[in-house]
Every structure is written in structure tokens, then in C-alpha cells.
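Okay, so here's the structure we're looking at.
Heads up, one of the protein chains got dropped from this complex, but the rest are sitting where they should.
Per-chain residue numbering starts at 1, and chain names A and B are given in the order in which the chains are listed.
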Amino acid sequence: MELTGLLAYLISFAIMAGIYAVFALGLNIHWGYTGLFNIGIAGFFCVGAYTSAMITTPQPTGVYAHYVHQLFGWHLPFVFGLMGAALMCGLLAFFIGLPTLKLGEDYLAIATLGIAESLRLIFNNEQWLANGPRGLMGLPQPLAHLIDARHYNYIYLVIVLAVMALIYFLIERSIRSPWGRVLRAIREDEVSASMSGKDVFAFKMQALIFGAMVMGVGGALYAHYSRSISPSVFTPLYGTFIIWVMLMAGGSGNNKGAVLGAFVMWGIWIGTQFLTDFLPYTVKSRAPYIRFLVIWILLEFILLYRPEGLLGEEKRVSKLIE
Amino acid sequence: MDILEVKNLVKRFGGLKAVNGCSLGVKAGTITGLIGPNGAGKTTLFNLITGHLKPDGGQVLFQGRDITGLPPHEIFHNKIYRTFQITREFSHMTVLENLMLMPEDQVGERVWNTWFRFNAIYVQEKAIKEKALEVLEFVGLRRLANEYAGELSGGQKKLLELARSMMADPDMVLLDEPGAGINPSLMQKLMAHIRQLCEEKNITFLLIEHDMNLVMNLCNPVIVLSEGKKLTEGTPEEVKTDKRVLEAYLGGQYR
Partner (left out) sequence: MVELIFYGIVLGSIISLGAIGLTLVYGIIRFANFAHGDFMTVGAYITLFLISIVMPWLGIPDTTFGPLSFGLRTLLAFPLAIGAVGGVAILLDRILYQKLRRSDSNLVIMAMASLGAAFILRMIVLILWGADSLFYRPGLLRPAVELPLNVKVRPDQILIMAVVCILIVSLHLFLKNSKIGKAMRATADNMELALVSGINTERVILWTWGIAGALAGAAGILYAIDVQVHPYMGWNFLIPIFAATILGSIGNVYGALIGGLVIGVVQQVSTAFLLPTYKLPVAFLMMILILFIRPKGIFGSK
């Protein structure tokens, strides 16, 4: 009994860490390889989750229609949810990139941050869009009929890890190809890259869209795991910055580092929860802030003393031909 | 025939006219020197030709085509390559990767090809790597192929720039002070390479240089720029003895 409880706990830990690993992989395309400063991951997280939710749930009927509003409900299988989430996020990234990618890095940062904050407010206030602050509930889970609901997480863990592995493979392929070489050149010196005949704007746009699509898939994976989503989930702390800490800790410019960072930091995050359980009752309500404070101080230490993270970038990245 | 033609080019920075109605031509197959006192507008002229800056007036023609104001990557596609006064290598990439980046329109530069046309990429990468290693052999950087470009010495970085230009198969190369800050023996090597490339591959060079020794040995003709305009042009001897040139340099390093 003890053991199965622990196992169930580990499974749910691994699912969340795996989902965060997907986000970290997406961010690695942006920041690690291209130097795009996206600090609004929560925006893509949010759009991915809501898109998949609306694609896979039916439009509410009967009594429910009075209480639950959503823009559309297509009741399609999970896979379409994932693809729709990726497409919507890609589209959003395109429109964010259009005015900002020709300007300095800071502009993209402030634009992504602005989109993320604005989207959260819009989803919170517009009832017709996705049911306002109460959000959407009862999202379907793929292959749920195969197994008893109590053990469903085993299946979902396999799905998450499979999606993560596929994304990992796709990114590795393109990063180690000439495409990735151009991205890294842009990261190193944009002017020199354009003088070497590379259309910097086009490549940055591709990287921005690709990374955003990966984040969209992450959002969809989260939505169908938690089965209910509301705007309060997609805050800067949980939706954006914890992912940044994961990537910086694991090693930006290294996909293995991104995955490792996600698991390690999620472990630390969950671990500190156990520690704060020992705090006296009066300060307990503020325990999450203490945990976040620790994580942020950790980030500053990484930036100052180990900017390459646990696993730095490999020396030779373009190595299709070894 | 003039491979590069600059007509009445103007560039203002605020009130300062850095390039002030400059007109000049560069003959195909030559190594043309571009000299002039500090602040004459030589680097700015390079920036205008290669699309790094947009001119406020005038025209740039390359092989008869109007390339005025095109973005840098399109200028590159017209087969012009340029180097910078302060070298701009991709420091966290290896020397080899710095070179392999250069060839244009690689199959693997399209992201979907990296998933669906793996074999084509593989074959092309092999060829590019081969060529890159040859070029490195030529400039004598072969043994540093797998070092970070940022870790090379100043002179080696200049050689790397030259190597990169060779990977690009250009018709014309603009070099901004290739000899600045490198030791004499490396300088000899560099000069030999430039001459060899010009003769064997028929690449036209336009190079800015302060080292008069290098200019006088390597370049013919020499164009003198002063206050954003062409002052005169001629063989090294003619330029050396021109009174106006001496005046322009008065107080400069060359008397």
C-alpha cells in the first residue's frame, strides 16, 4: 500500500516534469540556439491548453449551455488537440515576430510578456471565449477506456514521454543540420550572419514559430493531464519563469540539458514543498513565496557562476557527418 | 570593365557627411587598395556597399546590376563578401562550423528538409566539410578545425575571415584592414593568399589598409579617399608622390 502510493506519486511527478521538459525544449530553440528572449511562455502555454481543450470537448448542450460558454467545441480526438494547439501557437508566434524580430532582443521580450499577461486577462474576463475565470472542465483523456481510472496515469506518462521523445528527436535533427548552424550563427553575431548571406529575419521567424509550436504541444499535454484549466494556471511564475530556471540550470544550447533541467528543477520545487511542511502554521500560507525566493536566488547564482548550466553546449553541434 | 561602380554615394550621420558624393570604380580582376586618413569614410563606404547601412543618396552597381540598398544577405547572393575591421567570427562555434556555414542555399537550411530529406543533406554536408577542410589547409588552420573560433589569436581570426570568404565563392571580396594587428610573418602569408586567390580564382579584391608597405606591394590601382570623396586614383607610385594625398594625410601617420 505504501509502495503503490509512492509509485503513484512518482508517476505524477514524472508526468509534470515531462510536460515541463517539453516547454524547456521549446525554449531551448528560442533562447538556447537562436538567442530569442521569450519571457511570455505562459502565453503559448495558455493558448495551447485552451485550443486543445476546445478542439476535444463538445460544445455544451442543454442545461450546461447556460453555465458553460466556449467559443467552439469540436469533440475531436486528442491528437487533433495536440496539432491544433501547435498550429495556433505557431500563428500567434508569427504575429508576435512580425513587428519585433527586426528590432533588438528586448522588444521580443516585452512583446511576449505583454501577450502572456494580456491573454490571461482576456481569458479571465471574456465569458463567451472559454468560460471566464471558471475555465473549462472535464477534458477527455486519450486511451482512457483501456485501463481503470485509478491507474490511468501510467498510460498518460507513456504518452507524455513518447511525445517528448518525438519532439526531442525532431529538434536534434534540425539543430545538428545546417538549419541549426545558421540559428547558432545568428545567436553569436546577427550582423555577421546576414553578411554571410543568411536571411536573419526569416530564420529567426522559423525558430520562433517552431519553439512556440512545441510550447503549444506542452500546453495541450498539461490540459489533458489536469483535465480542467482556468486562467489562474498561466501565471508568469508557473507558466514562464520556472521554465527559464529549468533551462538555465540544465544548460541552454543542449537538449539533454533542457530535459535534465526540467526533471531536476521540478524535483527541487517539489522537494522544497516537503521542507516547508515543517514550517510553523502561521507562516505556512507564505511558504510558496519562500520556495520561489530560493529558486530565484539559485537562478542568479547560475547566471553569475555557472552560466552554461549543468550540461553546457557541446563543442561540435553540426555533426550529422561523424 | 568595372565590376563595382559607386555613383555619388551619400551617407549622413546627423550633421556629419561621412560619405559625401563618392564616386569610384573597381576593375575586375584587380586588387584595389582603398586608403585615406582616419575618418575619411572608408568603413562607412564598405557598409553602404554591402547593405549594412542604407545610403541617403547615390547608387551602387555590381556587375552592371543595381544593388543599392538591398539587405546584406541579398548582397551576399550577388557574390560580394566583406570582412570587418574588427573580426566578427561566430565565437562559440568551431572553426570548421564557421566555414561550413558559408555556402549559400544549403538543402539542410530548410527546416522541413532536416526531417524529410536527410540523405540529400548528408551528401551535401560531406562535400561542404571536405571543401572546408581544404580551405583550412590552404590558410594553414587545419589543426585548429575543431577549436572554438573565439579562441583563435587575432591574426588567426584574420585568416579565418579569409577562409570564410573562400567558402562563399565570391566574385569580389571587400577586406577592411586585413593587416591590422597581425605579426609580419602572418602578414606575408596573408598577402600571398590574397594574390593567389586573385590570380587563380579571379576574385576581385578591394581592401582598406593603413600599412603602406602592404598597399604598395599588393595593390594596383590605389584609390585615395578623403572627407567622404575620392581624392585621386593611380598606381602606388603615382599616389605616393601626389601632393594632394600628402596634404590629406598631413598630421596622419604617412608622410
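We adopt the following convention: a residue touches a chain if its C-beta (ideal position, glycine included) is under 8 Å from a C-beta of that chain, and two chains touch if they have at least 3 such contacts.
Computed from a predicted model, the values in this text were never measured in an experiment.
Here the chain not displayed is in touch, across the complete complex, with A. The omitted chain makes contact with just one of the residues A:143, A:158, A:275 or A:303: A:303. The chain not shown here is touched by just one of A:17, A:39, A:85 or A:182, and that residue is A:39. Within the whole complex, the absent chain has one touching residue among A:8, A:91, A:264 or A:290, and that is A:290.
When you scan A:71, A:122, A:143 or A:202 for touch with the missing chain, the hit is A:122. Residues of chain A in contact with the chain left out of this view: 35, 37, 39, 99-100, 102-103, 105-107, 109-111, 113-115, 117-118, 121-122, 124-125, 236-237, 241, 244, 248, 285-286, 289-290, 292-293, 296-297, 299-300, 303-304, 307.
Keep this in mind: only the chains that are shown with their structure count from here on.
Listing the residues of chain A that touch chain B in their complex gives 170, 173-174, 177-182, 184-185, 188-189, 191-200, 206, 210, 313, 315-318, 320-321.
Note for the complex: chain B touches chain A at residues 50, 52, 71-73, 76-77, 81-82, 84, 88-94, 96-97, 100-102, 104, 106-111, 113-115, 118, 121-122, 125-126, 129, 146, 148, 164, 168.
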